[in-house]
Structure formats: C-alpha cells, structure tokens
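Sharing a structure here in structure tokens format.
For this view, one protein chain was removed and the others were kept in their places.
Which chain is which? They are A and B, in the order written, and residues in each are numbered from 1.
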Amino acid sequence: MSDPTATQDLIKGAGEPTASPVAVRGDRRSLWRDTWDILKRRKIFWISFVMLIVFLLMAAFPTLFTHKDPEYATLAKSMEGPSADAWFGYDLQGRDVFARSVYGARTSIIVGVLATLATVLLGGLTGVLAAYFGRWIDAVVSRVGEMFLGLPYVLGAIIILGTVTPAQSNPGKAMIMAVVIIVLALLGWPILMRIARSAVIQAKHQDYVQAARALGAGPLRLIFRHLLPNSLAPILVYTTITIGSYIGAEATLSLLGIGLRPPVISWGIAIADHASYMRTGAHALLFPAAFLSLCVLTFVMLGEAVRDALDPKLR
Amino acid sequence: MKANAESILEVRDLVKHFPLTQGIVVKRQIGAIKAVDGVSFDLHRGETLGVVGESGCGKSTLAKLLMALERPTSGSVRIHGRDITTARGSELKRMRRNIQMVMQDPYTSLNPRMTVGDIVGEPFEIHTDVVPKGGRRRRVQELLEVVGLNPDHINRYPHQFSGGQRQRIGIARGLALQPEIIICDEPVSALDVSIQAQVMNLLERLQNEFDLAYIFIAHDLSVVRHISDRIAVMYLGKIVELGSDAQIYDGPTHPYTQALLSAVPVPDPEGRETRQRIILQGDPPSPANPPSGCHFRTRCWKAQDICAEQTPALEARPGSDHPSACHFAEARDVVNAQ
Partner (left out) sequence: MTEVLSEQMGRGSHGGALLEVDNLHVEFRTRAGVAKAVNGVTYSVDAGETLAVLGESGSGKSVTAQTIMGILDMPPGKITGGEIRFRGVDLLKLPDDQRRKIRGEGISMVFQDALSALNPVFPVGWQIAEMFRMHRGTSRADAKKMAVELMDRVRIPAAKERVNDFPHQFSGGMRQRIMIAMAIALDPEILIADEPTTALDVTVQAQIMGLLAELQRDSNMGLILITHDLGVVADVADKIAVMYGGRIVENAPVHDLYRDPAHPYSKGLLESIPRVDQKGQELYAIKGLPPNLLEMPTGCAFHPRCPYRRDNCVTDVPPLYTISGTRGSACHYWREVIDEGER
C-alpha cells in the first residue's frame, strides 16, 4: 500500500474540499495550536486579555494603582462623595473607596478563581468518571451530587462556616479565605459534575469514540483525545460564569456576616457594608460593584472567545 | 474478486441479548432484547459477505460483536482460529489490527476536533510498533492518496470535507493497520446518489489491491448485490437465508427474502402497472418478544402450525441449493419475474 503511483487512478472522482483552508502548511497541527492561532485573531480575546492582565496586576501589586492605605480611616470624611482628592469618595468609616476597591481585587479574584478551580477539578473529574465508567460509579456519584445539590446554598454555607469559623472566633486571613473557597466548591461541584457528565455521555455515544475503541484505544486516550475536547464547550462556559458568580457569592456570604470579614478587604465586604446606603451614598456601593461586574465580564468574554476558538466549525 | 477457500473469520452460534431492566437502585431483569440470536457463518480471504436486513434485525449489533465493541452473551468469533470475544488486554489489541470497520455516518464517525492527519494517524499512535514515529506522517499522506484524497489536506478538519470525502477519510483510517477484514456498516447509505458509486468503486479497488475481506452490511439490496460474493439475509436476530449472490437474487427460497427483493422499487418505469409485488403486512415484531418457532411466521403467507412449533434450522432443503431457515423453502424468482 506504500506505492502511491499505483493508486493515482483512484483519485478519480475525488474533488477538492469545498471549504476554505485554515492551514495548509507542512507542519503538524494540533487542536491547541490551531485554537491559539484563531484566538490571536479575535478582538474580543485581546480586550478580555488586557482587562484580565489589569485585574491580575491589581491583585498582585495594588500599590501600582494607588498610594493610599486602604485601612486608613478618617471618620470625619465618612460617606463623602467623589472628589479630586479621592476619585471614588470615602466609605462609611471614611476610608478611600478607590484604594479599597483596588486592594479588594486580590481577595475577590483569589477566592473566585481558586473556588472555581476546585469546583471544576472536583466536578469535572467526578463527572467524567461517572460518565465514562457508568454503572455503580455513576450511580454513587450522581446520588451524592444530588444530596449536595439538595442542600440550600445559603443554609449549607451558614452551617459549615458557622461551625468552622464562628463569628466570635478570630481566624487569620488565609484561614477565612481557604474555608470560604472550600465551602463554595463543596456546594457548587454537583452542577459542574452534571454538566461534565452529560457532555461526556453525549460524546461517548458518538461513532468516532466507537471507532477509536475499535482501533484498540485505552481509557486515557479515549478520555483525553476524544471525550474531553468534545465536552469542553459547556464546561468552559459554565466555568467562566462560575468565576463571576463565586465572586458574587463571596459578597453574599459577607453580607450575611459569615463569609470573608475584616481584616480581609474584598469587593464583597465593601458591597455588604454599604448595601443599605444605596440612596445616601451610592458611590461607596457602586464602585466596588462596578469592579466586580467588570471582572466577571472579563472572565465571561475570555471564556466565550476560547470556546469559539476551540470549535473548528466556527473557524 | 475471487474467494479463496481459506476461512479467516468463523462465527459460531453468536448470541447477544440486551437485558431489559426495571428499577433504579435495585435492577431487576424483566426480559431481554434478542438482538443477535444464534448467528453462524464463515468469511473467506478476499471475499465480500453481504448482510442485509431491515432495522432491528440485529445487523449493526452483529458488527459491534465482530469488532469486540460489545461482548456476546454466548458464541464465538474466531479470527485465524483465535476467539476475539474472550481476548483481553494486549491480545485483543493485537487482534484488532486484523479487523477494522467503516461506519455509516461520515458526519459522526470522525472526531470534529482532530485534524485529518490525527484521525488517520491515530491507529499508529495506538499501535506504536507498526510504523516508526518519524515515518507516520508520511504514511498518513500515502493513505490519503490511496483513498483518493489530496495528501496536502492533512491539516484540515473533517467539517471542511463533503460527506463522500469524509467517508474516504474513514476508509483510510480503517486501512491504516493493514487489516485482512473490514466491516462496512452501511458505508454508502448516508451519501448522495451520485457519490455512492464513487465510494463503492473505491471499496472494490481497495479489495482487489489489498486482498481485503469485507462484511458489507446494508439495507440497499442493489448495492449489496453489486459488491457481494455471498449474502446473508437477517430477520429478527437470525440469518434466514445464506447463499451466493445469484442464489439469493435469482432463486430466493425464504419467503422473507422473496418479499424483501420484491419490495425494492425497480428504477425502471416500464411495465410497472403489471408488476407483481409481494407486499408484507404490518411491521417486524419487537425483538424483545419475538414470535415462537419461526420469527417470520406472523407476516408470512405460507405459515402453518408447524411454523409456530418448530424453529426452522438454517439448512439446505430438497428443492434448494443453499441454506434457508424455512420449513417450506422453495425457490422463486421474484426479481426477474417482474
């Protein structure tokens, strides 16, 4: 079969592909390289990428953005509106809102990203395993997931956080953040598990998976080459939404007084502290909320760009 | 298309029952779908065995059993004397090199997120000793050329090709490990009429060139006849008639085969007013609850008491020259009589 000349006449009847070429170079292509090539050409990717860099810099080096001390309080300036001196004005305790918004980025992003990462790892892994192996593994994972899903989110969080870090206790910054992250992931993984599970089950019944099995492909190849790349879109979309909603959930928990709390600085705490001053001092509420929204938007846009680039059909 | 006498595939009493269960936590079996219910045949080197039958007759399950994608309830599938149904691990992997398949739907049988090069080259990544790493890409390009595709399109994705071209990609993947047997599960039924002939021609040329044996599963009888040396007709999980293409088409002895051939619309309007048709009543019964005795008796015009009591064996009877599972097997030319 290695003699191409003998087979020239077989070409009769085969025409040229109809669609335009993406890459007709001699080098070997892979899904990830092609994805990157596509991403490079997308405006939305670059916009969200730049925004992401800004937020990450803000989280890592807040002093690049402000010289003010976020803890420095001048009660006399409580709820003072924006001015040239303090662009975003002062909060209830007379602290600079801009400085607190900048410093809040670190906690909010760390909590949002790490909690999402934990959720994706836990939910994705269990979902893929349940879908791939089926039978009793699927039954156990699904039932356990449903048990967690049945817990009301807020109630579950109140019970766990109230037990581990009760309001009167005085745990360190890192401890509070770690517990909040774990609680968010623990209560959130079943949804991702179900998304991953259904996406993989759908992909599993496709003929190309059968074809790979017929070639003798093992479970790792099936999962990583065939099932995961074709299940990634819904997982990715939910993941980006989750980052945003976790940053928001962190705020909710703070509002209830059980999540992050001072001395931690976060957008959630800022929103929680000023939730009741909507009419008298909206600036103290709106600026941290705007940071939060922009950050969420960044992740959602990034996720969408990556999802589109991952789908060869949309190229 | 000569067929040597050497059997490379021997299927014996193959049975696949899918259990029907009830209950979520504690599963209780309440019955079984008898998808394949005692199928035996041989496949010789370089020949084509056509398998025809309607949906639900078990022909696709049969393909999966032969490919060891499903484990049979009982029976054996021997390739060169070794049973693939009991093979495990590395032995199974080695045996798979010898039997590959081409699937029906060119749109779902190729991973949309892999390039053509990765799809056709995947067999070499799984069976790493077939072609050394450095030579794989070259080999994939050769394969693309063999099936009549431009080797420069190795970096394209499946959706950039038409249905017929995708089917060629699937064929190239099936050829990669140089198997002796290729199972073609409805390889042209999803293609446009004008493209079907191209793919049929390709399959025939590859057969001659590489001495391949095909199991050609289809519901289109004219296509099956064109390519097959022998034909097995299936109904509700059983082979009801088995013979050479001339035996099946010119002198079918099983009433179901006769009805099937008679029902195929002839692409020629001449004499259509006077054409005699055997039109069967009703639909095939459910494979979960097939009739007793002969499965076909509920739709058969020849059925008598014995048909409900005794399952007819697949054997040659007086007055016919090939095996048929009918108590009243009798040759009748339904095609040329029209």
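Note that in this section contacts are C-beta pairs under 8 Å (C-beta built on N, C-alpha and C of every residue); 3 or more make two chains touch, one makes a residue touch a chain.
Computed from a predicted model, the values in this text were never measured in an experiment.
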Query: Looking at the whole complex, which of B:N201, B:T298 or B:T311 touches the chain that is not displayed?
result: B:N201
Task: Just name the one of B:V15, B:L92, B:L280 or B:A308 that touches the chain not displayed here.
output: B:L280
- line: Which of B:H153, B:R225 or B:R317 touches the missing chain? It is B:R225
Message: With the missing chain put back, one of B:E70, B:E209 or B:D245 would touch it. Which one?
response: B:D245
Statement: Note that chain B touches the absent chain at residues 1, 54-55, 162, 164-165, 192-198, 200-201, 204-205, 219, 221-223, 225-226, 245, 249, 259-260, 263-270, 272, 277, 279-284
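Just so we're on the same page, only the chains that are shown with their structure count from here on.
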Chain A and chain B: spacing of chain centres that average the CA atoms, whole Å: 47
Message: Touching residues of chain B toward chain A in the complex: what are they?
response: 25, 64, 67-69, 92-93, 96-97, 100-101, 103-105, 108-115, 117-118, 122-123, 125-127, 137, 139, 142-143, 145-150, 152-153, 155-157, 159-162, 164-165, 168, 170, 173, 175, 177-178, 198, 201-202, 205, 209-210
Message: Quick check: in the complex, which residue numbers of chain A touch chain B?
response: 1-2, 4, 6-7, 10-25, 28-31, 34, 139, 206-208, 210-218, 221, 225-226, 229-230, 310-313, 315
